[in-house]
Every structure is written in structure tokens, then in C-alpha cells.
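Shown here: the complex without one of its protein chains, the others still in place.
The block that comes next holds chain A.
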């Protein structure tokens, strides 16, 4: 066994180092340290625990422009073998997000690959707000309305963003405060 060890001279010397970060933590450190987000997006986190943070997205175009949408990210020990867990923190009216905050985004579940990263997930979430996808609905009623009557869907989105009850659901007020730079409508 010693002969096996000595085969590679460069590896054979002990290093005076301390325990490594776990692979998941190291990957997270690298990703966060190099994360580049656009001005419509911000990350809120505490330096004491970087495995959980929130992302706020303020779309400037599309049905949801003027809104301020918050998502909880949870990066587990299985990362990047396992996808980050992401939920929407507000009750919103969206074809691909249910009122519990579950998000139907393929790369968060069935299409997750370790080569993807937090940046890709943020980009995917942006896409959901730029182009909601009524073909794979989570909120069926919203998706149906979007297909049947896009104008009425747009009006419903606007009114729910101000905070409103439809049926048994109380939608949260999600319009951005003017001081935070979002365009106001």
C-alpha cells in the first residue's frame, strides 16, 4: 500500500492544512462570490448563514412589471447534486406558481443538472415573469384565462398585485415602493 502511495510524489507529502469546506459549501462560496445580478434583482442574506437567502425581482416589462417578487432559496448539503429549494414568499396570481408558493420551473426539479447554478435559477425565474407558460400550469385558472382572454388575464394580474381576494384566496400586495426604484403604475 505504501508503494501505491509513493507512486505520485507530489501527492505523497502531508500538507499542513486544516479541514476543507464541504463540497456544497465550497461550490456555494464560488457561485455567490462571482454572482452577477441585473439591476432589477437583489439578494438579501446574512453573512452568518449563506445557505439560505432571498432573491427579490422587480420586472420592468410584461404582465408583472412594477411588482416586487420575493423568493426563498435554500441550498442543502446535497448541492449541486440536488437542486436548490426555491419558493415564492408571496401569494401571487401566476400560471406557473401556486398560492402556496410552489414554482413549476423545470430546472428546479426534473431538469436540474449539477452544471446549472444559482445564476441559472434566477434567470429561469425572470423568464417565468417575462413569459408565463400557460401550457404547464400550476394555477390552472390563471393559465386558462391567459389563453382564453389575455387582456382580462393582464387586468387580473394587475389587480391581484395590488392585493385582492379572488374566491378563497387573498393575494398579497406586491407593488414595489417608489423609493426602491421600481416603476410605479
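In this section, contacts are C-beta pairs under 8 Å (C-beta built on N, C-alpha and C of every residue); 3 or more make two chains touch, one makes a residue touch a chain; residues count from 1.
Assume contacts and distances are computed from a predicted model.
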Identify the UniProt protein name of the omitted chain, choosing among "NEDD8 activating enzyme", "ArsA/GET3 Anion-transporting ATPase-like domain-containing protein", "Membrane-bound transcription factor site-1 protease" or "30S ribosomal protein S16".
"NEDD8 activating enzyme"
Contact partner of the left-out chain, one of A:38, A:60 or A:106:
A:106
Residue among A:35, A:120 or A:147 touching the omitted chain
A:35
Counting contacts across the full complex, list the positions on chain A that touch the omitted chain.
1-8, 11-27, 29-30, 32-37, 42-48, 50, 53, 77-78, 81-83, 96, 98, 100, 102-104, 106, 108-110, 112-115, 136-138, 140
